[in-house]
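One protein chain omitted, others in place.
Each chain gets a letter, A, B and C, in the order it is written, and its residues are counted from 1.
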Amino acid sequence: MVQGATNWNTELTQEWLQNYVDDWVSFYRKHTVDGNVASYIPILQEANRDHLGISIVGKNGMTIRSGDFEVPFTIQSISKVFSFIVACMGRGLSYVLDRVDVEPTGEAFNSIMHLEMTQLKKPFNPMINAGAITVTSMLEGRTSDEKLEPVFQLLERMLDYRPHLNVDAYESERDSSMRNRAIGYYLLETGYLESDLNITLETYFKQCSIEVTLEDLARIGMIIANDGEDPNNKEEIIPRQVARLAKALMLTCGMYDASGKFAAYVGVPAKSGVSGGIIALSPPRVRDEELPFVTGCGIGVYGPALDDKGNSIAGIRLLRHIANQWDLSLF
Amino acid sequence: MVQGATNWNTELTQEWLQNYVDDWVSFYRKHTVDGNVASYIPILQEANRDHLGISIVGKNGMTIRSGDFEVPFTIQSISKVFSFIVACMGRGLSYVLDRVDVEPTGEAFNSIMHLEMTQLKKPFNPMINAGAITVTSMLEGRTSDEKLEPVFQLLERMLDYRPHLNVDAYESERDSSMRNRAIGYYLLETGYLESDLNITLETYFKQCSIEVTLEDLARIGMIIANDGEDPNNKEEIIPRQVARLAKALMLTCGMYDASGKFAAYVGVPAKSGVSGGIIALSPPRVRDEELPFVTGCGIGVYGPALDDKGNSIAGIRLLRHIANQWDLSLF
Amino acid sequence: MVQGATNWNTELTQEWLQNYVDDWVSFYRKHTVDGNVASYIPILQEANRDHLGISIVGKNGMTIRSGDFEVPFTIQSISKVFSFIVACMGRGLSYVLDRVDVEPTGEAFNSIMHLEMTQLKKPFNPMINAGAITVTSMLEGRTSDEKLEPVFQLLERMLDYRPHLNVDAYESERDSSMRNRAIGYYLLETGYLESDLNITLETYFKQCSIEVTLEDLARIGMIIANDGEDPNNKEEIIPRQVARLAKALMLTCGMYDASGKFAAYVGVPAKSGVSGGIIALSPPRVRDEELPFVTGCGIGVYGPALDDKGNSIAGIRLLRHIANQWDLSLF
Partner (left out) sequence: MVQGATNWNTELTQEWLQNYVDDWVSFYRKHTVDGNVASYIPILQEANRDHLGISIVGKNGMTIRSGDFEVPFTIQSISKVFSFIVACMGRGLSYVLDRVDVEPTGEAFNSIMHLEMTQLKKPFNPMINAGAITVTSMLEGRTSDEKLEPVFQLLERMLDYRPHLNVDAYESERDSSMRNRAIGYYLLETGYLESDLNITLETYFKQCSIEVTLEDLARIGMIIANDGEDPNNKEEIIPRQVARLAKALMLTCGMYDASGKFAAYVGVPAKSGVSGGIIALSPPRVRDEELPFVTGCGIGVYGPALDDKGNSIAGIRLLRHIANQWDLSLF
């Protein structure tokens, strides 16, 4: 925590923060050896496990970039946040929440068991695969491209460019993700799917295969942090209520079955993907002792070496360090 | 949300807030008929299901009281927060966190199943019974009274008086809570108990039977909200790191298997008990549009008619309404 | 039990047994109102829930037929016995048993949960869907018809005619059985499938859609009862070891999650299907007091009104009555 800091000069601060972040990226890069690149989709295995990068985007154009921040990667489960937001914008909150709960489970992301154990068989939350596939089925459109169009439009509004689909990743995913098909057929039987299963899965695999950079994630994070409004031009991109619900879900369920630990030790809303990406964000609320500069910022982290829960091993440690030092925790 | 509010006069504000709260307590009192008083401990059945009360305590002596705020009640599971804090203060955070995880489960508070399903059989978090009993076993002392002494001392420092044990409640609990004994013996076998089982359970039943009023809960909530420091005299009562961890746990795990929904729809750290009490708190961070007055406040709610998760049915609705109107959510 | 019976005249006995069975079919037919016709595959809903029939085939050409014994029906889960036998004959017992366990589960026939809960994720037994689909994947052949050819050949050798596939049932099943597809993809991911999933499921749905009559089931039951040998011409149709293993599996796992109760109260190897058919058999061992005539017999029962476990409600009661009266239990 940088206590007593009062007169911040933006330029000096940014330089100071940049140096600080550079140091810690170097430090945590050696932690990548403790993790493993995801193997369940062939193309993810091609990632370089030594990579570690971070990007932080805040108000007034503040941008920090460090490490392997230029490596593009597919968003994978991070897309669950975006499809949830788009489904809520398209269908309305109550429609979506009637079909998927918002309760953390303590189970691995690809668990089917919980569906079977509960009476209603309603998916536990939109951040695990069963819930995310249900949410994707609610996207409007007859084809996967029609369904994804509003997702791309949302991203384009936030990023000022339209990210592209990594077709190789999509095909690799489509051809290998058998557990997701199992979940899909399970949902089809229990009646929670709102679209044709194959189109839903096609859409789901495509949304996972959208390619971004860390700066993209940081920018998106900043907008969600600010309740869906771009703090630089005050434009509302996501309805306030939806953005805030997304933040709550990211905090309680965003990091697979390590979400509770992440909330306790890092304390900010975040969502990870098995590609090694993490989107995180700092709340727009101000504490006296805080760096005003990072308030309401968005953070992207990338490190494809994963821990056994499926989260970037060095990425989480880097985030935890920075969040603790800069006092980003909500609590 | 009270947008654009800028020049707040404390006295006027308090009056305005008091009237506002009075109105909504009247409104939500009729929701008590949708719930049921807890039946699993005989003495809890004696509560008046029509009761609903709230107390809010903030900086500069601001206090709001409404409804049945004078009815004393036993804290039940709310004690899990206090024993966790005391165990961390006595044993150190890492000692405690080696023996209990901080992961939400999606299971009912008295579930044993999760213990059996995981490899390590480590309790999922200190806010469910298995974790709370483990935490209680870490309190130092040879007798239940010795173990509880630092809990009472902590409460006394926060409340300026020493709350008493409701002996009838304790005896009723001790003689009827068979599931907790089952959990205790399970933990004893798996090696997670740090004290004699009978003394641990005696301590646990006693901590649940501490009697408080809503103003007590609100004051304690305010101190936890302010990272363990009494905002009026700046005295540190709970170490900052412990208080912040407690807040994170309350948010992700505090409301039984409705914790995710409470985080999404209310958005503040809270812990409920089957007596119908809830302790909640507002973060000390400031948003521009916010009522500065309620920032960093503590809230106590009491309504013994429970929903099927074991939370006060009218109490949650009242809290949700107020948190949304006053924009207390962390997100 | 017909105690002290010694000089049995075949003709008289058969007549006596026939009258006896007729009486009890009439009696138990009224129990069909307590059950419901299967609804999870559309075509099964067309069955007449009032139907109840039985056929018993024993040595020396003894045949008893009663009630709606002429109604053809699809074998559904009864096919699990036949595909298991054929897989063991084609691949060898150890190959099959390396890929599927023989342990009862206490779970519903279509449970996925158990797969996820066990370390190895090996299907529990060939009589539940997960295990049966795994077994079907071991049948040799490139197409579903090639894979089913030895199943048809086995049936033809036992029945002296080749039963046909009910194409409507197959198509209804193929288009509606989403849970089985979920199980299939789950197995594909865990590596227990030995063939292409679509061909495996096509084969599985076809084997379930083979149409038989009660006399067919009774004849097959008689041959399995006699360790795979036709007792009339002493020809070995199924290897002794395979037939005996099939009988053990039918006893411990054949009646879904009512298998234990069926073993306790009826006590003979049996397998049911959701069409309402049951194949059962009497062991070839002799007790002194027994009707020699029914020793080593096969029994087919049909009654499409099912109980909540998926077994013919009147069929089980009729079987229990007869098994108890004629002392057919293994125990």
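Definition applied: a contact is a pair of C-beta atoms (placed from the backbone, for glycine too) under 8 Å apart; a residue touches a chain by one contact, two chains touch by 3 or more.
What you see is a predicted model, and the numbers here were worked out from it, not measured in a lab.
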Q. The complex has one chain that is not drawn here; which of the drawn chains does it touch?
A. B, C
Q: Out of B:24, B:69, B:124 or B:186, point to the residue that touches the absent chain in the complete complex.
A: B:186
Q: Can you work out which residue in C:71, C:102 or C:159 touches the chain that's missing from view?
A: C:102
Q) With respect to the chain omitted from the figure, which of C:263, C:279, C:306 or C:322 is a touching residue? A) C:263
(Q) Using the document's contact rule, name the residues of chain C that touch the chain not shown here. (A) 101-107, 114, 124-125, 244-245, 247-249, 251-253, 257-261, 263-264, 267, 269, 283-287, 329-331
Q.
In the complete complex, the non-displayed chain touches which residues of chain B?
A. 111-113, 116-117, 178-179, 181-186, 188-189
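Methods note: only the chains that are shown with their structure count from here on.
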(Q) Looking at contacts between chains, which pair has the highest count of C-beta pairs? (A) A-B
Q | Most widely separated chain from chain B, with each centre as the mean of CA atoms | A | C
Q: Give the identifier of the chain nearest to the protein's overall CA centre, each chain being represented by its own CA mean.
A: A
Q: Take the average of all CA coordinates in chain A, do the same for chain B, and state the distance between these two points in whole angstrom.
A: 31
Q | Between chain B and chain C, centroid-to-centroid distance (C-alpha), Å | A | 56
Q. Any idea how many Å lie between the Cα centroids of chain A and chain C?
A. 50
